[in-house]
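What follows is subunit A.
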Amino acid sequence: MIQMEYYLIVSTIMMFAGIYGFFTRRNLLAMLISVELILNSVDINFVVFNRFLFPGQLEGFFFSLFAIGISAAETAVAIAIIINIYRNMRNIQVKNLDKMKW
Partner candidate 1 sequence: MEYTILILLLPFLSFILIGLLGTRLKPAAAGAFGTIVTGIVAILSYWTAFSYFGAGRDASGVFPTLIPWNTVWLPFNGSLHIDLGILLDPISVMMLIVISTVSLMVHIYSFGYMKGERGFQRYYAFLSLFTMSMLGLVLATNIFQMYIFWELVGVSSYLLIGFYYTKKEAIAASKKAFIVTRFADLGFLIGILIYGFYTGTFSFTPDAPALGAAKALLPLALGLMFIGGAGKSAMFPLHIWLPDAMEGPTPVSALIHAATMVVAGVYLVARMFPLFIGYAPEVLHVTAYVGAFTALYAAVVACVQSDIKRVLAFSTISQIGFMIVALGVCTSADPHEGGLGYMASMFHLFTHAMFKALLFLGAGCIIHAVHSNEMSAMGGLRKYMPVTHITFLVACLAIAGIWPLSGFFSKDEILAACFDFSPVMGWVMTFIAGLTAFYMFRLYWCIFWGKENTELHAEHRPHEAPLTMTIPLIFLAVVTLFAGWIPFGEFISSNGQAYHIHIDWNVATVSLCVAAAGIALATWMYMREDRKVADGLATKFSGLHKAAYHRFYIDEIYQFITHRIIFACISTPVAWFDRHVVDGFFNMLATVTGKVSWGIRRMQSGYVQRYGIWFLGGALGLTVILLLI
Partner candidate 2 sequence: MNILSLFPAIPAAMMLGLWLSRNIRQIHAVMVTGSSLLLAFAIYLVFAYLGMRADGQTAEMLLTDSHIWYAPLNIHYAVGVDGISVAMLLLSAIIVFTGTFASWKMTDGTKEFFLWFCLLSVGVFGFFISLDLFTMFMFYEVALIPMYLLIGVWGTGRKEYSAMKLTLMLMGGSALILIGILGIYFGSGATTMNIMEIAQLHNIPLSMQRIWFPIVFIGFGVLGALFPFHTWSPDGHASAPTAVSMLHAGVLMKLGGYGCFRIAIYLLPDAAQELSWIFIILTTISVVYGAFSACVQTDLKYINAYSSVSHCGLVLFAILMLNTTAATGAVLQMLSHGLMTALFFALIGMIYGRTHTRDIRELSGLMKIMPFLSVCYVIAGLANLGLPGLSGFVAEMTIFNGAFMVHDTFHRVVTIIACTSIVITAVYILRLIGKILYGTCTNPEHLKLTDATWDERLAVIVLIVAIAGLGLSPLWMSGMISDSIVPIVSHILN
């Protein structure tokens, strides 16, 4: 049987890959993808912990389902914003988006 640690290693790698991507990418879409990675790694964690630590219960599964749903909504909103930004500025590079700054 695959042990819990393996799942966790994968999710940790996903998590840090996401964080690394969020910090280093200068493109909004890439940043959004990185955020999705982080979220998904958390989802995995929830499922794994539920499966291995509390096998009789379902809260973890439900929670990750909710998280997936919310992240989908969030992605939709984020992409809508990004598209609007692109329409207005023809650009989605973070450093160029200072029009509304102070």
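Candidate selection criterion: all candidates are chains of the complex that A comes from, given by their letters.
Going forward, a residue touches a chain if its C-beta (ideal position, glycine included) is under 8 Å from a C-beta of that chain, and two chains touch if they have at least 3 such contacts; residues count from 1.
Bear in mind the structure is a predicted one, so any value in this text is a computation, not a measurement.
For subunit A, the touching partner in this complex, chosen from 1 or 2, is 1. Only residues 19, 22-24, 31, 94-95, 98, 101 of subunit A touch candidate 1 when the two sit together in their complex.
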